[in-house]
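A single protein chain has been omitted from the complex, and every remaining protein chain is retained in its original position.
Order as written gives the chain letters A, B and C; numbering starts at 1 within each chain.
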Amino acid sequence: MTSREIHWTIAGQDVTVRVEESKGHGTFHVAGRSLPFRLLQPNWIEIDGKPHRFYVRRSGNECTVWFNGQTYHLVRIEKGGLTKAASITASGKITALMPGKVLRIDVRAGDTVEEKQPLVIMESMKMESALRAPKAGRVTAIRCEPGQIVEMGELLMLIE
Amino acid sequence: MTSREIHWTIAGQDVTVRVEESKGHGTFHVAGRSLPFRLLQPNWIEIDGKPHRFYVRRSGNECTVWFNGQTYHLVRIEKGGLTKAASITASGKITALMPGKVLRIDVRAGDTVEEKQPLVIMESMKMESALRAPKAGRVTAIRCEPGQIVEMGELLMLIE
Amino acid sequence: MIRKVLIANRGEIAIRISLTLREMGIQTAAVFTEPDEHSPHLRAADEIQRIHSYLDSQEIVRTAKECSADAIHPGYGFLSESPTLAAACEQAGVIFIGPESDTLRTMGDKLESKGVMQKAGIPTVPSWHGSPPAAEYPVLVKAVGGGGGKGMRLVETAANLADAMASASREAASAFGDERVFLEKYIRQPRHIEFQILGDSHGNYIHVFERECSIQRRHQKIIEETPSTALTPDLRARMGAAAVAAAKAVSYRGAGTVEFILDPAGDFYFLEMNTRIQVEHPVTEMTTGLDFIREQVRIAEGGKLSYRQSDLHQIGHSIECRIYAEVPEEEFRPATGTVETFEPPAGPGIRLDSGVAQGSVVSYHFDPILAKLIVSAPSREAAIERMKRALRDFVLLGVRNNIEFLYRVISTEDFAAGKLDTGFLDRHPQVFSTSETIPIEAILAASLSITPHPADSSRATFPGVWTSGSWRNS
Partner (left out) sequence: MIRKVLIANRGEIAIRISLTLREMGIQTAAVFTEPDEHSPHLRAADEIQRIHSYLDSQEIVRTAKECSADAIHPGYGFLSESPTLAAACEQAGVIFIGPESDTLRTMGDKLESKGVMQKAGIPTVPSWHGSPPAAEYPVLVKAVGGGGGKGMRLVETAANLADAMASASREAASAFGDERVFLEKYIRQPRHIEFQILGDSHGNYIHVFERECSIQRRHQKIIEETPSTALTPDLRARMGAAAVAAAKAVSYRGAGTVEFILDPAGDFYFLEMNTRIQVEHPVTEMTTGLDFIREQVRIAEGGKLSYRQSDLHQIGHSIECRIYAEVPEEEFRPATGTVETFEPPAGPGIRLDSGVAQGSVVSYHFDPILAKLIVSAPSREAAIERMKRALRDFVLLGVRNNIEFLYRVISTEDFAAGKLDTGFLDRHPQVFSTSETIPIEAILAASLSITPHPADSSRATFPGVWTSGSWRNS
């Protein structure tokens, strides 16, 4: 029987799960409850007497769970530390969400922008789409130009 | 570029294939012909310019190949030696082809039997089936009795 | 209203039933015995219940009550035609999704059911209890309590009668718990034609056209299709009317099948009535758009039939092949093993009702059916072409099976011409021959799989090639 504690942050809330397990059988301890489980088959688990299909994909601390037809995203917190992913949100970095071509830039450095205002018009997969301001602020730097081919995640603009 | 020779026995004939290969590309040498190949995707090979779907299962020296909707059985011969499997054929051992129950024994020790004569009646998967004599001969030993549950491969009778 | 159903079955039919029930918003409970602990049919259900036997009516009803199921669906085989289960349900206040126990009792007795049909004016095959007149040979030995070819024997001369009856009786006792057998005139070159029927508890009866099931091995169907090439519109109307008359004669409730023998002269005889969902129901679903599980549930809830006879049309043609774990070349002996590669065919007009998946263990405990491959296409010719393509694309390794055999059967000229009867396989011994030469490319592909050492570089590049892992041809 092994025992381990997993810490998650889910929609801003911290959740700790303790897993006691031996050969696919065991007990989950969470929020004061104890729930028995059995791994019945690959991707098929019985929790508290009821079977569920599930799929899990991990990428670093981020975890995607498919469960009963819906996909959820969880972020794991390492013991004693804050997760890296949690600190990214609502930054002023405008990055390319996917590879493509910059068609147009609708603001200039120094402009004041409102939340959700379109900043960069991209073309990907033969369709135009807008990158919008994640928050209100001022454009401090523009790192791309029309016609440029950019990679996913490439920094295109900064807002403060 | 690695090079190796594989020896097969197929329907009583020996076939030798030399494979020259590097990272999924290479050449087959067989029966005086040289055929280029590329492994395009898992279970998908291009030989001499034409793609084919294939699946291979190995169990010891025996090899099952699924190719273009048909399954073939090959036996590999180790270098310098004869294959074990090749010497099994047409022996006088009557073995259970699958697990089940012995219903009836239709011969007695000492009986003379003809090829294909039914010897033992088995029940498996709720159906009766007969084990027949692989060759003409004389029953030298009976190693089972009616009502007995037998495992696959269990020796039931000997013919000489 | 039915809210939760216990499915008293396993394999492909348990999965197929569960899918429609879930679509109807009905909770499903699957049952399993020990050898089925890892079977795919469990994954299709909302909850699972372990039982000791698929054949114990009392345990099934008790399990249904314990998990608050208000109905039991018996599938086919096992207890599906058991008056005992139906009666136990009636007593326990659980809905049995099928006919009343009295109907099951009457139709389950081949002799009694024959009498009922004769009274209703439906033609039946001559039969005897003792030794028949010499002129009537060959005759068939049949089990009073059974179906599916079990306990059945063909007897050519009077000399072989006693042996055949003893063997059939033994098989019948083991399969159905009823050793009684009887004799029936053997019709030469008969076609097996059956009609799907539906009846509700309000006195409405319809038929949903025919299925031809003449291709049989060991008296068990392996290829079924609809429509039949043997039926003219007139004959279809007459046989359909007889099927509806049969349903009326027993006030039939639910989905059932009236089986007929059709002889080369075009005369037909009532054979038996199957009082359950049929293995081959998908070919009718694919050509009529009905969902028989849905109809069964509606009827069990006391609802009226959703269709009048004139609402029904058939479009196109559909064929089913039963994929069995067996070796056709060795007298169809059953095979066991683990399904190591399972890459079924896909595409328009293809339906696969499978009870196994990659990794499934096929044991000797149950019927050797693995899956049903069903195709539909605009015409019979196109359906045959589609089935041939689908069988050629079907990769199932690890358990010997009849896929290549089915391909050879369906590729014969006589099959293409629709010249079918239940002796088809005996008349076409060439379908048992696998003498085709191995193509050189197959040898080369096998040679490539012989890894000289574990650290072989190509292994890393193409991880799936040796194991046929997760890659799937769409």
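To be clear about the criterion, a residue touches a chain if its C-beta (ideal position, glycine included) is under 8 Å from a C-beta of that chain, and two chains touch if they have at least 3 such contacts.
Predicted model, so just to flag it, every value in this text is computed and none were measured.
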*For the chain that does not appear here, which of the shown chains does it touch in the whole complex?*
A, B, C
*Candidate in contact with the missing chain, chosen from C:Q196, C:T257, C:T287 or C:N402*: C:T287
*Candidate in contact with the missing chain, chosen from C:F32, C:F342, C:F405 or C:F424*: C:F342
*In the complete complex, which positions of chain B touch the hidden chain?*
40-41, 44, 46, 49-51, 53
*chain A, residues in touch with the chain not shown (by the definition above)*: 2, 4, 6, 8, 10-11, 15, 17, 19, 21-24, 28, 30-31, 35, 37, 39, 41-43, 45, 47, 52-58, 63-72, 74, 76, 97-100, 103, 123-130, 152
*In the whole complex, what residues of chain C lie against the chain that is missing from view?*
12, 15-16, 19-20, 22-25, 40, 43-44, 282, 285, 287-291, 294, 306, 313, 315-316, 342, 346-349, 351-359, 376-378, 382, 385-386, 388-389, 464, 469-474
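Note that in this section only the chains that are shown with their structure count from here on.
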*Could you work out which chain's C-alpha centre is the most distant one from the centre of chain C?*
A
*Indicate the whole-number Å distance between the mean C-alpha point of chain A and the mean C-alpha point of chain C.*
49
*When the centre of a chain is set as the mean of its C-alpha atoms, what distance in Å lies between chain A and chain B?*
53
